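Apart from one protein chain that is not included, each protein chain of the complex appears where it belongs.
Per-chain numbering from 1; labels A and B assigned in written order.
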Amino acid sequence: MFKQIVQGSLLLTALGLTAGDTVKIALTGPFSGGSAPMGTSARDGSKLAIAEINAAGGIQVGGKKMKIEIVERDDEAKNERGALIAQELAAMSDLTGVIGTVNTGVCMAGDKHLQEKGITKIICPAAGSASMTQWSKAGVKDCSIFRFAAHDGIQAAMVVEEAINRKYTKVAVVFDSTNYGVSGRDDMLDQIKKQGNKLEVVAQEKFNIGDKDMTAQLLRAKSAGAQAILIWGIGPELAAISNGMAKIGMKAPLIGGWTLSMSNYIDNAGKNGNGTLMPQTFIEEPITPKAKAFIDGYHKTFKVGRIPSPVAAAQGYDAVYLMAAAVKQAGSTDTKKVKEALEDLKEPVQGVIATWNHPYTKWDPADVTTHEAFRREQTVMGMVKDGHVVFGNDADRERLRKSALSATPAKIKGKKK
Amino acid sequence: MNASIIGQMAVSGALMGLVYALIAYGFQLTFATSKSINFGQGELVMVSAFFSLTLLNLGVPYWAMIPGGLLFGALMGLVVERAGVRLALEQKSEGWILLTIIIGLFFFSAAENLWGRDDRPFPTPISADPIHVLGVDVTRLELAVAIGVLAIMGAIELFKRRTLLGKAFEAVSADRDAAELMGISATRTVMLSYGLSGAVAALAGILVSPITTVGPTMASALILKAFSVAVVAGLDSGFGVVLIGMFLGALESLASFYLGSGWREAPGLILLILALAVRPTGVFGKAVIRKV
Partner (left out) sequence: MRRILLLRGAELMVFAFLATIPLLVVNPYALGLLTLLAIYGILLIGLDVTVGYLGQVNLAHVAFLGLGAYTAGLVVTKLGLGMGPALLAAMAVGLLLGGLLALPALRLEGPQFALATLSFAALSTTALNELESLTGGAQGLSLSRPPVFGHALTPPLFFWLCLALLALVWVVMRNLLASQWGRAFEALRDSPIATDAMGVGTYQHKVAAFALGSSLGGLAGGLYAFNFQYLQPQSFTYDLMIILLLGVVLGGRKSLWGAFVGATVIVLLPNLLSNRLLFQVFSGLGFAMALAAGLRGLVKKTTRPFQALAPVVAMGLLVVGGLFVENTEDWRKAIFALMLFSVVVGLPEGLMGFLSIFLAKLFRVPHAPLPEPSDIEAILPPRSADGAPLLVIEDLKRYFGGVKAVDGLSMIIRSGAIHGLIGPNGSGKSTVVNVISGLYTPSAGRILLRGSALPSGSLFRVSKSGVARTFQNLQLFGELTALENVMVALKGVYRSPLPLVLLGLARREESQAQADALCLLDRIGLKDQALTKAKDLTYGAQRFLEVARALARKPDLLILDEPAAGLAHPDVVQLIEIIKRVHKRGISILLIEHHMDVVSELCDTVTVLDGGKVIAEGKPEEVKRHPKVVEAYLGQPPQSDLPGDPSPQPA
């Protein structure tokens, strides 16, 4: 009797009370606080996809159609909450998969609980390299964590390449003091070395979340003679950098991570943001009918005039379709089977960013890219122009349109990038 | 190091410091009458800024928006007083600390849901183009902030000294019980101080938003610094906050230049602890003689 009461009350707290013929997918991420624009964009993108799938009757699982049920958890960008949520999700016996997380720390603190139970998770829309390399470092044989984001390695390589192509020789590296910013710095410094040390880093400057006055950092960069600023950070602080540069009359372009395309940078930097360059996987331009439908759908469903973070929203959307395809292929809602299917998706999945052709392969601890969906070719250089992100060059637009419409070349198993 | 660079940083920092000073002044106003402060003052700054932005988006012209925003701030200040402070003061408990924090949390969450989680630009008719003064670049916007800060503080100080209501305010600050005996309602005066403090927070929001952008977290970094400024200057020091605010702002800028930007806040924090240890009631605060 006593035991039953304990069991019951704890289960009540631990589990939702619903069960039945649904595919249960958890959406997590920071839905409040500083990283919320990314977290909510990704979540809403995912919800949009789920609504579409459910409207069409659900996913074909084995013999019947099953609708997707959402479990939503706000991790507040706090590691502690993230760990607890991961434990909660890990304890759900009928969970098919998890999509979400923005903050690297949350992945570091929480994903181990999912990995232990073998619960499939697609990290989306962001998180630094460490969120995947922790598994290769630990040398796990079988990994249930996937990432669906232009990983920092690709982005940093593109940023450095761009600076070299533009014939800069002296750059300042500026980054925020969070895990995201610091690992971005490390990736960029690493890439500068890899690409032949053609850039001299004349200043390394850090800023805190919430800083509004960047004069000191910029003056250090300026007096050291930086020709461009390679930047890694999130949100309105990036705008403060651009505005600060305009104030002290510093004319050097910002080149940095994809977060520079978020509306809180573009709007707040205004015309000072013009010319800023960043790698992009999705640009809020209706270049394909699918993209147009997605953008319109998002605006209508969530009653906004713009997507706070289009990249995050698009990735959230596509991640759901990948997960759904895996469920269908596995013919089961069992998370382990879904993981296996995800590692070997037979049919191309049409997303809004690209048509995903075999995005993941069997996990190889020596090569994290086995669980990374994005390749260099899905990423282009975007540039801020008058309040919008446009393609850095037109050739890219054409290439991306094609890749979104036709299937990307299938990935060769085990091939290293 | 080049003098103009030092000057540039000191000036930029000091101008930011003026914003700390304004918010700090809001702390002082309520502390004077009630020995309490609103720990959710940052959220007051934020919701007022959001409200003002909504007014602008509805087509209200900029100069007409300001009184609207101030009124809203004052109203929110009164809400905080009624819901979070009055009961605690009547019971002579320190419940106000938690209640104001809790009300702030509520404002934060409400703002996230009503206005969205994203940071947004705040339009202003004042240009953000730099002008060159004495070898230092400042923007008109920054100058406008400085003028606005000093103007409202001056106006409130004048009000306190020149009007009857203001004198009641001073009387309650000096000795609450004696003022009550003279027929001044302390409760009303505390309400007045919270209203004024809310209006000051709103103005801070309106002034600083074009620089910091408007978002739910816009004031969370500002508020801790404003609190430091208020306490270090002395919670009863009036214009002392201006000097301390500018000093702290400039110090931060210079520290981040010389020590590296990660250590930006460290010298200020250490100085702060030391300043308090030497002068517990603040640099410009009145020393208290212990009586029994």
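One rule holds in what follows: contacts are C-beta pairs under 8 Å (C-beta built on N, C-alpha and C of every residue); 3 or more make two chains touch, one makes a residue touch a chain.
Bear in mind that the values here come from a model prediction, so they are computed numbers and not experimental data.
Chemist: Of the residues listed, B:Asp118, B:Glu252 or B:Glu265, which one is in contact with the missing chain?
Modeler: B:Glu265
Chemist: Identify the residue among A:Asn54, A:Asn79, A:Gln191 or A:Gln217 that touches the chain left out of the display.
Modeler: A:Asn79
Chemist: Would you indicate which residue among B:Ser4, B:Asn57, B:Ser93 or B:Thr163 is in contact with the undisplayed chain?
Modeler: Answer from the full complex: B:Ser93 touches the omitted chain.
Chemist: Looking at the whole complex, which of A:Ile25, A:Ile68, A:Val98 or A:Ala130 touches the chain that is not displayed?
Modeler: A:Ala130
Chemist: What does the interface between chain A and the hidden chain look like in terms of residue numbers?
Modeler: 3, 6-7, 10-14, 16-17, 31-32, 72-74, 78-81, 83-85, 87-88, 90-91, 104-105, 108-109, 112-113, 117, 130, 134, 177-179, 181-183, 186
Chemist: Which residue numbers on chain B touch the omitted chain?
Modeler: 31, 37, 83, 86-87, 90-91, 93-95, 97-99, 101-103, 105-106, 108-110, 112-113, 224, 227-228, 231-232, 235, 260, 262-263, 265-266, 269-270, 272-274, 276-277, 280-282, 289-292
In the analysis below, only the chains that are shown with their structure count from here on.
Chemist: Suppose each chain is reduced to the average of its Cα coordinates; what separation in Å results between chain A and chain B?
Modeler: 37
Chemist: Given the complex with chain A, which residues does chain B contribute to the contact?
Modeler: On the chain B side, the touching residues are 2, 5, 8-9, 12-13, 16, 109, 112, 116-121, 128-130, 137-139, 208, 211-213, 215-217, 220-222, 249, 252-254, 256-257, 260-262, 264-265.
Chemist: Contact residues on chain A for chain B in the complex?
Modeler: Its residues touching chain B are 31-34, 36-37, 40, 177, 205-213, 215-217, 219-220, 223, 235-236, 239-240, 243, 246-249, 263-264, 267-268, 270, 304, 308.
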